[in-house]
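Every protein chain except one is present and positioned as in the full complex.
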Amino acid sequence: MLSLYSLVALASLLTFAIAFLLIYLRIERGGRAPTLRPLTGIASLRAVADQAIEEGQALHLALGSGSLSDLTAAETAMGLVVLDSIAEQANRTGQSAIVTTADPVSQLLAADQLRQQQAGRGENPLTGARFVAPQPAAYGAGTRGMMQRERLGVSVLVGHFGEEYLFLAEERPGGSLPIHQPELAATAQVETLPLVYLTAKRPVLGEEIFALGAYLTRWPSHLAGVVLQDLGRIIVIVAIVVGIVLRAAGAF
Amino acid sequence: MQPPADSTREQGGGSGPLLATVVAVSIGILVLLDMATDLPFLNALGALLVEYGLIIAAFALLLGLLNVLSVHSRKVRLREEGWPYSTILIVTTVILVMLGLLTGPSGGAIAWALNNVLLPLQAAFFSLLAFFLVSIAYRALRVTSFESLLLVGSAALVILGATPIGALLGPFFLNLREGLLAIPAMAGARGLLLGIALGTIITGLRLIFDGRRYFR
Partner (left out) sequence: MIECPNCGFENPTSRAFCAICGERLPQQAAPDAPPPEPLVAEAPEAAAGEGDVAGVEWLLGEGEPPPARAAPDLPPPEPDAPPAQAGNTFLPAWLQGMAPEPEPVAVPPSDWTDALDFSGLPDWSPEPVPAPPAQAVERARAPEPDRAPTFSTEMGAGLLAGVQGLIPQRPALQLRPGTVPFPQGPEPAPDGEAADLFARIAGGGVMPEAVVLPKAAPRGASLSHLLLLLAVVVPLLLQLVPGLNAAIFGAPPPLRSAAAYAATVEALPAEATVLLAFDYEGGMRDEVEPGVVATIKHLRALGTAMAASPRTLNLVAVSLSPQGTALAERVWAESASPTLTWTNLGFLPGGPIALRTLLAPAGTSLNDVSLLIVFGNETADVQRWIEQVGSQLPGLPVLAVAPAAAETALMPYLASGQLDGLLAGVPGAATYEVNGSSQLGAGWRRIHAITTGALLVLGVIVAANLRASRRERAS
């Protein structure tokens, strides 16, 4: 027996799934990609890897304290998409990329991506993708220490971050070992957004994180996701307005 | 705009990825149906799948532990910078795992270590955030325009409004604080939460349908 709640949830999920497939097919078959509005910072993400070369430093990508088996899975997955893009760029130029994560599963996936990218370069992927600790505080502390010891000057933070974000992004006043300003930081965690806004060179706020893949890869599936996200937004707005009107008219 | 050809990036299109996609999609649909329906068969199947999920999640923690140990033992072997700390980490891990196996996960020794080492350390570490926040406040919260004045002003009101100062300021300021939280802040939070929910759903769909490029 279906409850009304489950029925609505299933129906909207089904609608989204069909719409996703339709848009995906349209983009892939037609070869026409939607025009993306310029999003601050994302366009220049490729330049970040070049900057790492100029500074002679390894590129650091922090996937945050989220995991792939939680509400934070979508953010963490976007971190892995960004990793794919950055690692390719870094590998092209012979640069090392270091990935830190608080989730063992995403560590495995990141190690696998690095292994594919760095095939033949003989690097140990386990040193490239590192599981630091499962707890947010320990993750923040461990990653901060790593950033300072290994002098990771160019860091990109994409994923789920709580308060521990500050450990990766902010220098202690008068500190001797520097923590560099993140080149790009993206999270959907609402309470971390002000910190991201105030500290990162290129802040990517809220749901913009889910558009990162479309901007970086331009693969049809990512583009279809962005289009569907916009459509969904319009539907939600219309639903809100209709609801307000009906409520004001005393319909419920 | 022409999507770039990514034929070089396909890692082989054998039956493995397709099988994985089929398994992922069908398990996802089964669990969804279990959530939505009340059929005993589906419910039992859903419960079984969810338990598999739990076991895999627990296994992932073990995997993480092994990864940490391997990274740090490599550090010690190669005498990389900071290797003494890695030694401490390995020794402590082994001791705590032994104690945990002997006395149970909330046994005396583990509880002692938690209460006297881990909790004070974590609390001290997070209290450092106060200094970082003050540093940011000093650097970034500059009143240069009307908007930034609004930002700093409402920050002060929200911080102080919940403390006894708020009570001293009187009911007008209290109501102003609640109004700030209930109207502009909530509008923003709702917009963000709705957008994030949409993004999460669509990322999930993308992962299910685009199985060949899981997480890529």
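We call the chains A and B, going by the order they appear; numbering starts again at 1 in every chain.
Criterion: a contact is a pair of C-beta atoms (placed from the backbone, for glycine too) under 8 Å apart; a residue touches a chain by one contact, two chains touch by 3 or more.
This is a predicted model, so every value here is computed, not measured.
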item: From B:Thr21, B:Thr93 or B:Ser135, residue that would touch the chain that is not displayed; value: B:Ser135
item: Omitted-chain contact residue, chosen from B:Ala57, B:Val76 or B:Ile208; value: B:Ala57
item: Residue ranges of chain A at the interface with the undisplayed chain; value: 5, 55-58, 67, 69-72, 92-96, 120, 123, 134-137, 150-151, 153, 160, 162-164, 171, 173-174, 176-178, 189-191
item: Contacts of chain B with the absent chain, listed as residue ranges; value: 4-5, 8, 31, 35, 43-44, 46-47, 50-51, 53-54, 56-58, 61, 80, 105-106, 110-111, 114-115, 118-119, 121-123, 125-127, 130-131, 133-135, 137-139, 141-143, 152, 156, 159-168, 174, 178, 181-182, 185-186, 188-190, 192-193
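One rule holds in what follows: only the chains that are shown with their structure count from here on.
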item: Centroid spacing, where centroids are CA-atom means, of chain A and chain B in whole angstrom; value: 12
item: Residues of chain A defined as touching chain B within the complex; value: 1-3, 6-7, 9-10, 13, 16-17, 20-21, 24, 27-28, 31-33, 35, 68-69, 71, 73-74, 77-78, 80-81, 84, 103-109, 113, 116, 124, 126-127, 130-135, 137-138, 140-141, 145, 149-150, 163, 166-167, 170-173, 188, 190, 193, 195, 198-199, 206-207, 209-211, 218-225, 228-229, 232-233, 236
item: Complex interface listing, chain B residues touching chain A; value: 1-4, 6, 11, 32-33, 35-38, 53, 57, 60-61, 63-64, 67-68, 70-71, 74, 81-82, 122, 125-126, 128-129, 131-136, 138, 140, 189, 192-196, 198-207, 209-210, 213-216
